[in-house]
Each structure stands twice: as structure tokens, then as C-alpha cells.
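Removed from the display is one protein chain of the complex; every other protein chain stays in position.
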Amino acid sequence: MSDLVAAAESMKKTERFTRANWVAELASRAGLLIAILAVIAYGSIANPAFFSTGNFVNVLTSMSIVGIVVVGMTFVLVVGGLADLSVPATIACGAILSLGLQPMIGPVPAFVVAIALAGVIGMLNGALVGYAGVNPIIATLGVGTVGLGIVQAAVGGVIVYGTNPASAELVKGRILGIPTVVIIFAVIALIGHFILSRSYWGRWTTATGGNYSAAQASAVPVRAVKAGAFVITGIAAGISGGLLGLTLQSARPLVGTGYEFSAITAVVVGGVSIMGGFGSVPRAIAGLIFVQLLTNVMVLEGVRTPVQGFVLGILIAGAVGMDAALRKRGGG
Amino acid sequence: MTGNKFILAMAAAATLASAGWANAKTVCYVNAADSHAYATPANEALQARAKELGLEILSLSQDFDVQKGTEQLNTCVARGVDGIILWPLDPQAYIPGLARAQQANIPAIIINSPVSDDAKPFLKSFTGPDVYEEGEMAADALNEAMGGEGSVVVIAGQAGNGTTLGRVGGFMDRLKETGSKIEVLDTVNADFDQQKALVMSRDLITRFGDKIQGVYANDDTMARGFIDAWKEAKPSEKMPPIVGINGQKDAFESIRVGDMYATIVQSPAEDGKLAAETIAKILDGEEVDDRLPIPLTVVTSENVDSVEPAF
Amino acid sequence: MRYLALALQYRVGIILGLTLLISALVVPGFLGLTTLNLGLDRASTIGIIAIGLTVLLIAGQIDLSVGSVFALSGVVSIILQPQLGILPAAVVGILAGMLAGAVNGLLVVGLKVNSLVLTLATMLIFRSIAHWITDSQPVSGIDIMFSLKVSQTYLEIFSIRSALFLAAIVLLHVWLTRTIPGRNVFAVGSNAVAAKESGIASGRIIFLSFMFAGGMAGVAGVLQSLVTNTGSPVFGSELTVMVIAAVVVGGTRLEGGRGSALGTLGGVLTIGALTVAMEFQSVPAYIQQVVSGCILILLVVLDRTVHIRPGTGREPARAVQPITQGGGSA
Partner (left out) sequence: MTEAHCALDMRGITKTFPGVKALSNVNFKVKFGTVHAVVGENGAGKSTLMKVLNGTYAPTSGTIHIADKEVRMRRPADAQALGIRMVHQEINLVPDLSVAENVFLGRMPGRMGYLHRSEMIARTTAILEELGAVVKPRERLGDLSISQQQLVEIAKAYAANPRIIVLDEPTSSLSDHETAALFRILRKMRDDGIAIIYISHRVKEVLQIADEVTVLRDGAMIETRPISGITSAEMIRLMVGRDVSNVFPKTPATVGEPVLKVENISDGVHFRDVSFEVRAGEILGLTGLVGAGRTEVAQTIFGLSKLVEGKVSLNGRTLSIATPADAVRAGIAYVPEDRKGDGIIPEMTIRENISLPILRKLSRIGRISGSADRALAGKYVKQFAISPPDGERRINLLSGGNQQKAVIAKWLAAKPSVLILDEPTRGVDVGAKAEIHNIIGRLVGEGMAVLMISSELPEVMGVCDRVVVMRDGRASAPLSREELSEEKIMTLATDEEAA
């Protein structure tokens, strides 16, 4: 969100060539903030239960797990990698391993191994997309299908239960009144934001997505950078899956279903361009916050599940339409 | 008549297809999924029992996809198997397939979930637990726990899914039937997913707060989601009575510590076994009842130590 | 190298042949009319949708919403049966599919947005509408005997569905290779700029391709609903991935400009044969997933890494690749 405030400030400093440009810029940068505020305003009026610490903590807690995936997915979109559809497999892998390996090697090593293996799935995606040049949709779809199949074959139909209540308590507990998962999410988001906006790897990521051949000609190791985005997403999804397993204390192969779409939705609604080269973690998280608050309000208002899907669909379509319109006008 | 020709063709195809097969009778088993907490042990039990009975099982997995299942039913008919066991995921969609099976003189039974009455003529039997009945039992249990009045939330499975339809339908119908004063505040779809149930329960608790005097979850996984949400939101308050279905191990645990009021145990092993035995009987020419239930047990704190969890 | 190139060109045929060969060896009684009939019938739902998607992918676009359109059309065609009668309702169902496709096309062409994300959105929207109008309950048709008639087998090989699919494939083949609009679809997908400069209305072609894809998904959905006498909002949720896999296995390029009806036929039959063979052996669904996933990856990696023709220069004029670069590049 600091990004948005900074954006508003830089708006004042930078003069624009035309009015249309100015409006486009404002809409692009502050639009989401306004939308979030609008949802909060509506929610507060419509339902007294909405504007309460308890509810906001709930929303934060609920979005933390998918939020970690969002951080990774931001890298994939920014680098021009379209989407990582293998997330459900990676999450399942993280959840099942982090619980299933507990009795053998203890909770912490199990968690680490789970994330490492998720990273390996990410590397496989990365190798296919970055080095072999396979279309990301097909590559991640294929890897995801195979990965999920293997996970299912490995555990059969068995629900994997946690055996270490202490680790569950740790994850479900609160530190200074803030749920631990929220803190973990915040830390990962900060790290992701740092990498994307402050580190050379992040700059490379943006450059590769912005203009692949120019980045290549500028000595950026474009293939590695592209692959890296998928590794980052793999690791993020692994962490997400691990935490999911620990909070639920149970894991099934299909535990990660739908997370890929939720993550893509948040990132796209956040205004990160599907074409790559533009976007930040705070933007994506603002998108996530918006979607989550909207869902929260809808559930509180008793809107039926199918209608919620409808609204979400309209939202994504609107977001990409706006992105396209702004791009045209912004002269990119 | 085309019908006759049709059957003839089918019979010819059947001989063709079964040529080279062992003499053992082959039964086609269209199951719900291969990798699922309830379905897997049920499948395994069915396979094991069938083997004992000398049946060859051709196991096809729908993977919770009705469309796939209807086509698999065609595969079974065309394969000219001796019998069909179907795990329906939809009350209607299989009827034409079952009708074709009948035309081909292949006896069919269904397990685990009911289908609409239109399908009755095409079925020899319905074995195993009835998701609709489970809904009814859940209504009774909740009615008892709440003294016949109060307001509840229903956490349902996937919208449109056969199990969801049965378990919600049975529950609602039973409440009406018994004249219970229990009022349903809202029904949400949490897709049999613990995390989704957790997230939605948080919102439900925020929305209704203490108005939630009881909870009915379509399975224990989602019940668990509600329990966790309640503990987060109101750690000091007493848990409202929660009724789940399936009889999972952790649900038993919750009942023991008082987090949950009841679950309904259905044994997947019994479920599978009964189906295998029933089809074996039919193939031996015996008459079977059109409804062969397996015992469903409502587990509360009273009997939790004497009943085995389902899985 | 020459043999490799040749092998690569006909890889779909080879994969299909291998699948059949291995199946015949492993599965007793696999080779026979029954299997053919079955394989065709099993493949036809995927196949009919794949026909629409083949055209769309050649034009350089993608539609993730076909699974939802499939459900929506089916629901519409069943729910209207009491008012309109079976056949008119079926027609309306197909029209609903075309309308859904038109919405996709209009948004992609009009807003110039990336079709991947846009159809991700409409996938949610169309599915929601299907849930909405049915109240999430499956609806059943008025005449079950009609369903039986629709799903009958003729000449021991064809069901109406599979005959329709094969006929459509032949038509598609003719259309794609022998007609001017068909060739123009390739031109738009391969180099939209060059096509436009030569006076081809690429926007209209893309729009119509979307409409066609929606219509075909509608046809498949309506047929499914007629065969099962049921319209359910949950139908087809797993279809899209299978269809895209079948089309891509058939050698159609996800970035546009390349693809063929016969390739799609090969891809669809491969997946159909694979499914039937593995089901005959009671191979668990998850292993089936692993196998088909591996085949998919193998084929696309081969496609990317081995260049069929050595020694020729690079491709002329950077082709516009809407899927990877966004739809609005015209």
C-alpha cells in the first residue's frame, strides 16, 4: 500500500503531457485504493459486523495463505510468464509432505523438505518455460497434472493428519494479538516486495518482462530470470501449502484446488499487467485485499456462492479491460 | 425392430469384447474417485471382497466428474460386462446409461448415493449408506441437541454435487417433516474443503454471532473448519452443537472433547463389501432387496468410545 | 535428421499408433469394433469442443470458458424443453453457446485484452449463470426415451455424437485447407500485421472464431445433456484442460498460425484411446493423469527444441503472438 501513497505523491510531482494521460495514470494508480475504500464504506453501512477489528483480522487471516501464492504469482506475471497453473499441485505437495514427514524427521525438517520439493517443481516449470521456451500455460499445466498425479499415487485416498500439535499451535497462535500466519504472510510479502523492487534480481525480472530482447542485450540473464520467477512461485506455493497443512492439521491431494485462479485474479485485479514488465507486490496485495473484502461483504450480506463467482468474473474482466485501455493511452 | 437389432449388436460386441477373457464374471465398477478419503477404502474393500467371491472388477474412476461417469457407463455396457456397480454423482444423468445396461441385460446396482425414482426400473438394488438418509439423521441429531428450536447454519459441499444435494435435501426435508422449529440462517458452499469452511465460518460467525445456535456440516472436514473458526473468534464461549457426517477420526476426537455434538459414521469398508456381495448374489441369480442399507451410526459423546471411526 | 524431421511432422500419428499398439498388446480384446465405437464415443465430446478450439488457437487466441459454456448450453437446452419442445430447446442451447462465444469475441476484439485472462473471467461468469438459473440443482429433461435414441449405436460403430464429430472434423479439414476464410484464419494467427495490411479483417475473423468455439462447446453441451437427459451446472468442469491438451497434442500451436483438423483428430483419438485402454486395465485416474501429462510435456518440448528444417534463415517479420503478447497488438 505504501506504493499507492508514493504513487499519489509522485503524481503531484510529475507533470503529464495530456489530460487523458493524467486521468489514466490516476485511475491506474489510485483506482484500486478508491475501490477498496468504497467496499469498506459500503460494508460498514450495510453490515454493522463488517467494520470491526475481529472481522478485519478474519479477512487478513483468511487471505494470508493465498496471499503467499500471490507474492510468487506476481513474479510470474511481471516476468511475462502469463501464469503458473501448477500451483494446486505444489500446494498439495507442501501440505502433504509437511504433515506426512513429521513423524519421521520432525516438523521443521518436514516443512523444509516440503518447500524444497515445491521449489523443484518450480524449477521444472522454469526449465520448460525459461530454457526450452515452452508456452507457460501448457508447461505448468503439464507439470501440475503430473505432479498432482504423483502426489495422489503417493498417498492414495488417505487424509494425512498432523502428528505434532505444537507446530499447529504455533501456526494457529497469535503474536501480539496478530495471527502468526498473517505475520508470516507479511514477512514473505515484504521479502517479495524487497526482491522485486529493491534487488537486482527484481529489476531484471521487470526488465525481462518489459522487453525481453532489450533485457537480453543489456546482459540480463533472461532465461534464468524467467525460470526464477517460476521457482519463486513454486517455493511460495510450497510455503503456502505447508502452512495450510499445519493450520488444518490435515491434508488431501486436492487441498490446493482453485488457488491458482484466486492468485491470478488478485494479481490481475491489482493491475499487474498480464503482458509483463509492470507490477509490484503491493499492487497485487491491494488487489487481493480488494477481492477478499468484496467476498467478505458478499458473504456477510448472504449473497449466494454462484453470484459471488459472477461478480468475481466481472471484476477480472473489468480489470484486464482497464489495463488494456490504460496501456493504449499511456503510450507504452 | 431396431431395439432387437440393437441388443443383438450389443450381444455380439459383448462376445467379441469378452473373447480371451477369463471365465470369471466381470463386474464394472464406476467409482467416484480413486484418491479420496472415503472412496479409496470403499474401493479397496469392494475389490477385496469381489476377489474372494471370484469376481473380476473393472474399476473406472469418475474423478468426481459426472460427464466422465456417464461415458464410463457406456464403456461398461459396450464391454459386455456381467454386472455394473455405479457410484452416482448426480440423481438423473445416469438414467439413459442404466437403461442401456438393462437393454443389454446387464444388471446394475448403485452404491452410496441415491438417484431419482425414474431410475428405479433400471436398478436391481441400492446398497450402502444413503446420503439423503444421512441428512435426515443429521437433522434428527441436531433437533435433539437443540431441543427442537433455534437457528443454525448449514455448511454444504460443492453446489450441484450429488452428495451435497442429498445431504442438504435430507436435512431440510426432515426438519420440515418433523415440524422442527429450527430455522436455517444461511447455507454456504464450502466444497468439502476445510480451509474454505474455515474462511466461510469466520464470515458466518461475524455475520450471525451468537445467533448461531447449531451447525450442520455436510462432512466432518468442514465441521472442523467451523470449530477452528469458532475457537479463533470466541475462544471462551461455548461451542454451539455441531453435527457432521462421515465419522472421521478427528471428528471422534472433537466429540470426545466436546467440540462437536455428533457425526454419522458410515463405514467405507462395509459400503464396498456390501456392494460386492450384492452384485455377486445377483449374478448367481438370487433375488435381492431393492434397498440394502449399511448401518449408519450416529456418534455422540455417549457412544464415541464404543464405535470405530470410519477412517 | 531427415527421419527425425519426418517423425516430428507426423508425431501425432506416431503417438496414436504407439498408443494403439501398446494397448493392443497389453489389453486383451482391445482391437475390435467395440473399442472403436467406444473410443470414438468417448472422444467425441472432447472432440467437438476441440474442433472449435482448433480454429481459435490457429487464430492465435484461447478460450478457457468452453467448459462453462458446455454446462450452460446443456442447462439451457434442458430447462427450456417443457416450453419449447426438445429440438427447439436444443437449438436455443446451441445459440446460447454461440452467444457466450460472441461475448468472449466481442470483449477480446473490442477491448483488445488478452484472451487468456478474459476467458478466465468469463469462465467464472458463465459457470455462475448456469448455477444461477438452475439454483445449483441438476435439471432433468422431459423424455428419457429420446436420450436413449440419441445415444444409440449405428452400424456398430457410430453414435450420433461420434458421427457428428467425425463429420465435423472432415468439414473442418476442408474448411481449413480449402476455403478462403479458413486460410485467412491461419494468416491472422501467423502474422496479424501482414494479414491486416493485405486487407483481411482480422478483428472479424477473431470474433467469429470465438463465436464458433462457443457454438461448438454449445453443441457438445447440448448433446451431453440430451444423452444424459440432464442439465447440470457442474458438467464440464474438467473438460477445458483435456480439450486444450488434445488440440496441442494434435500439433496445433498455442501461439497461432499452425494446426490442422487431422492433427486434432489424432490428438483427440490418442486421448480417447489412452483413456479407454487405461480404463480397461483399471489404471487409477491419477496414473492416467501422469501419463497424459507426460505425453503433453514431451510433445511440446520436442516441438520447441528440435527444429524441423535445418539451414533456413529465421522466420520473417516477427509474427504477432496474441497469447504471449496480449491481444491488442494490431
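Order as written gives the chain letters A, B and C; numbering starts at 1 within each chain.
Keep this in mind: a residue touches a chain if its C-beta (ideal position, glycine included) is under 8 Å from a C-beta of that chain, and two chains touch if they have at least 3 such contacts.
None of the values given here were measured: they were computed from a predicted structure.
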For the chain that's been dropped from view, list the shown partners it touches.
A, C
Which of these touches the unseen chain: A:188, A:207, A:254 or A:317?
A:207
Residue, one of C:149, C:173, C:204 or C:258, that touches the chain absent here
C:258
Of C:33, C:91, C:133 or C:193, the one touching the omitted chain in the full complex:
C:193
What is the set of chain A residues that contact the non-displayed chain in the whole complex?
10, 14, 17, 194-195, 198-201, 203-204, 206-207, 210-211, 213-221, 277-278, 331-332
Residues from chain C at the interface with the omitted partner, ascending:
178-184, 186-187, 189-191, 193-195, 197-200, 257-258, 309, 312-313, 315-317, 319
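What we mean here is this: only the chains that are shown with their structure count from here on.
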Please work out the Cα centroid separation of chain A and chain B, and write it as a whole number of Å.
35
List, in ascending order, every residue of chain A touching at least 2 other chains.
152-153, 253, 305-306
For chain B, jot down the residues that touch at least 2 other chains.
33-35, 159, 189
Complex interface listing, chain C residues touching chain A:
62, 107, 111-114, 116-118, 120-125, 127-129, 131-132, 136, 233, 241, 244-245, 248, 254-255, 284-290, 292-294, 296-297, 300-301, 304-305, 323-328
Give every residue of chain A touching chain C within the complex, in rising order.
80, 82-83, 128, 132-135, 137-139, 141-146, 148-150, 152-153, 253, 261, 264-265, 268, 274-275, 305-310, 312-317, 320-321, 323-325, 327-328
Footprint of chain B on chain C - complex, ascending
28-29, 32-35, 37-38, 41-42, 45, 131, 134, 136-140, 144, 147-148, 151-153, 156, 224, 227-230, 232-239, 276, 279-280, 282, 284-286
